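Following: one structure in structure tokens, then a few remarks.
All protein chains but one are shown in place.
For clarity, chains are labelled A, B and C in written order, and residue numbers in each chain start from 1.
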Amino acid sequence: MYTMKELKLARIEAQNGQKTVVAVGSLRIGRDFVIMAGPCAVESEEQTLSIARKVKKSGAHILRGGAFKPRTSPYSFQGLGEKGLEILKKAKEETGLPVISEVMDSRQIEAVSACADILQVGSRNMQNYTLLKELGKVKKPIMLKRGMNASLEDWLNSAEYLLAGGNPNVILCERGIRTFETSMRNTLDLSIVPAAKRITHLPVIVDPSHGTGRADLIEPMCLAAIAAGADGLLIEVHNQPSCALSDQEQQISPDAFERLVPKLKKIKQLMNEIQP
Amino acid sequence: MYTMKELKLARIEAQNGQKTVVAVGSLRIGRDFVIMAGPCAVESEEQTLSIARKVKKSGAHILRGGAFKPRTSPYSFQGLGEKGLEILKKAKEETGLPVISEVMDSRQIEAVSACADILQVGSRNMQNYTLLKELGKVKKPIMLKRGMNASLEDWLNSAEYLLAGGNPNVILCERGIRTFETSMRNTLDLSIVPAAKRITHLPVIVDPSHGTGRADLIEPMCLAAIAAGADGLLIEVHNQPSCALSDQEQQISPDAFERLVPKLKKIKQLMNEIQP
Amino acid sequence: MYTMKELKLARIEAQNGQKTVVAVGSLRIGRDFVIMAGPCAVESEEQTLSIARKVKKSGAHILRGGAFKPRTSPYSFQGLGEKGLEILKKAKEETGLPVISEVMDSRQIEAVSACADILQVGSRNMQNYTLLKELGKVKKPIMLKRGMNASLEDWLNSAEYLLAGGNPNVILCERGIRTFETSMRNTLDLSIVPAAKRITHLPVIVDPSHGTGRADLIEPMCLAAIAAGADGLLIEVHNQPSCALSDQEQQISPDAFERLVPKLKKIKQLMNEIQP
Partner (left out) sequence: MYTMKELKLARIEAQNGQKTVVAVGSLRIGRDFVIMAGPCAVESEEQTLSIARKVKKSGAHILRGGAFKPRTSPYSFQGLGEKGLEILKKAKEETGLPVISEVMDSRQIEAVSACADILQVGSRNMQNYTLLKELGKVKKPIMLKRGMNASLEDWLNSAEYLLAGGNPNVILCERGIRTFETSMRNTLDLSIVPAAKRITHLPVIVDPSHGTGRADLIEPMCLAAIAAGADGLLIEVHNQPSCALSDQEQQISPDAFERLVPKLKKIKQLMNEIQP
């Protein structure tokens, strides 16, 4: 089998088989199943607070929201930046939900850290090694999204940068790879979840929102991700998906999210019974 | 969304939203959840009968086994051919399990039909249109595997060949696509299951054996496939996987299969409750 | 480096370094640079004869034209079949150009052989091993197109089926692979030309028409293919590209072809000087 002996810290053997558990408030990611939900981008205080309250009520554990947004075109909405971080801070204070938000550059680490409980490295930065080295020096948990063309080996080597830098609080996130298939935005690679877990002790989250780019596929792929062994989900929720300033097609409404969560809990409970 | 209006018969609208149900003996594929299991290749009477008895006892509904084998190298074991079909016939008679087996060429249709209840079109032949046209004239159910580089649109167009030819008994089977990822044989694309079901009324089976090429990933990907909405599974089971004449890495033992089936049933039952 | 020791006959070592030369009339493919040109599909006698005369006059060595057409949709024009072969025969008799045409099924071999000097195996049939085995018994040269997702190893193994069957007259043809890039129909992989030639003694032709799917890219990719070491080119030429019954976007006019050929000859001549 695939051993990846070049990994010193990310491999299962490095922790004698003990899984990494990342503490975020009272959450234990890697042990407790975790649902991260929220808008693709923080667009306004009203939008973010409204969504935060709703996903909290429906059972989300962590609020996601992008203040710095990596966008393909320079003319697309680039995120609210520091103002977005302020809004996330308010949402956190009001709801008590820990926050995850993306950091795109070393110089944003301080500002994002002041608000977010987990720093997200986006797919497009998975091999931004300078950023990874800086994040290795940080104490905050890092969620490292898989690059669109990253092999499992590339991905775990990027995680190794974080670990080797001194930050043990690393969470992986599968979010779809780029293939020839055009009926979806990306091809969500759920087999990478158990494949990664054969090699590494790090928790693996699945993001079906980017992974498929289609709101109508979120539910089946959430359920499948849990069945494949994911430690949690990242789900984009927007109060008015069709008016979202980014990724309209893939965000679900708070109502859809509310209907979804009980199903996720049921399948997770069954998985605990099947694979204790 | 993706509409594929060029499809006349394969689209959901063509049957006013009614799902296709393919009858195989008392099974109703598309309505009943179905487990197909058996060796990659029929290697001997003893091997096949032994596996057939065991998978039957463990709860498989259909016996799979290849008599004609498409192999990358001309020097690899090419299957037992007609002798293999004879063996499958015996296994069917003894166990009562319906049989699925691959047909690689128009001239094999008659022989394979005499033994098999479902004719399989392999990935490498998904766009062998001459074969598809011939199979459109047949009454036997056809299971059409997705090509390694076939888009959803290509796949459904190939199904359309079968339907347009006059054979309504078509089953789709996702078996992994070819991507840059090398830690697995293929990338099993589970999102194609719900994506296909948004477009077509045809049942969709998942083959995690070819889809991953790794025995250690069969269980999680079987569970995930059911959660994603698959109508059934195709699982390679071999009495001595390490001695198999083809695809050693991906076949599981009858014992592993026996432990797997109850889990599959539990998750399927839950799915029926969640999504009635 | 990549050795592919499983190949017995296709490897360079099998012929002590001597390149395969396939004789077609007075042409020596693998030694003489060869230009194959003609319509994607034979549509009518008038169309085919008109194109044949023009490409002959412009310097083409071989006439291409499909009588049996593998089409994604069953509702697309499927080719004229045997009538198309008759037309090709006439075009050959009138112009003296040898003909290459596709064979999609074992049962077509006899009919296509009666008319064509080279039998083409299309991309979608590159791993139709039953067909390859039958073509191994034939004496006519076979041009084996690379599958859209075929690795070099897969491709050469398919060639090995032909060689092992007893037919030494095998020509390879690169015609683009399927990738994530959508601005072209396929990604023409010119690096496979020298990479193949490091391993095998077989001639390698390049088809930029399917390889790019865009008429405006034919010229640069023809020139590049020659510079990369291709033994010949396959170029789709249609008298009225915009009215073609298949692959409209990628066919060039006879006039464009006439302007192209002298450039091809010049770069080929230079290559002979640079790499004698």
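By our rule, contacts are C-beta pairs under 8 Å (C-beta built on N, C-alpha and C of every residue); 3 or more make two chains touch, one makes a residue touch a chain.
Worth saying up front: this structure is predicted, and the values here are computed from it rather than measured.
Colleague: What chains on display are touched by the one that is not shown?
Modeller: Per the contact definition above, the missing chain touches A, B, C.
Colleague: Decide which residue listed in A:K83, A:R107 or A:R259 touches the omitted chain of the complex.
Modeller: Reading the full complex, the residue touching the unseen chain is A:R107.
Colleague: I'm checking contacts with the chain that's been left out. Which of C:M126, C:L144, C:L190 or C:L233 qualifies?
Modeller: C:L190
Colleague: Among C:E46, C:E94, C:E110 or C:D216, single out the residue that touches the unshown chain.
Modeller: Reading the full complex, the residue touching the unseen chain is C:D216.
Colleague: For chain A, which residues reach the chain that was dropped from this view?
Modeller: Contacting residues on chain A, toward the hidden partner: 6, 8, 68, 70-75, 104-108, 124-125, 127-131, 133, 147-149, 153-154, 157, 160-161, 164-165, 178.
Colleague: Provide the residue numbers of chain C that touch the chain removed from this figure.
Modeller: For chain C, the residues touching the absent chain are 1-2, 149, 151-153, 177, 179-184, 187-195, 198, 211-212, 214, 216-217, 220-221, 223-229, 263, 266-267, 270-271, 273-275.
Colleague: Hey, which chain B residues sit against the chain that's not shown?
Modeller: Within chain B, the residues touching the omitted chain are 178-180, 182.
As a convention for this text, only the chains that are shown with their structure count from here on.
Colleague: Of the chains shown, whose Cα centre falls closest to the middle of all protein Cα atoms?
Modeller: It is chain B that sits nearest the middle.
Colleague: So what's the Cα centroid distance for chain A and chain C, whole Å?
Modeller: 47
Colleague: Between chain A and chain B, what's the gap in Å when you average each chain's C-alpha atoms?
Modeller: Taking the average C-alpha coordinate of chain A and of chain B, the gap between them is 34 Å.
Colleague: Residues touching two or more other chains, restricted to chain C: which are they?
Modeller: If we look for residues of chain C contacting two or more partner chains, we find 178.
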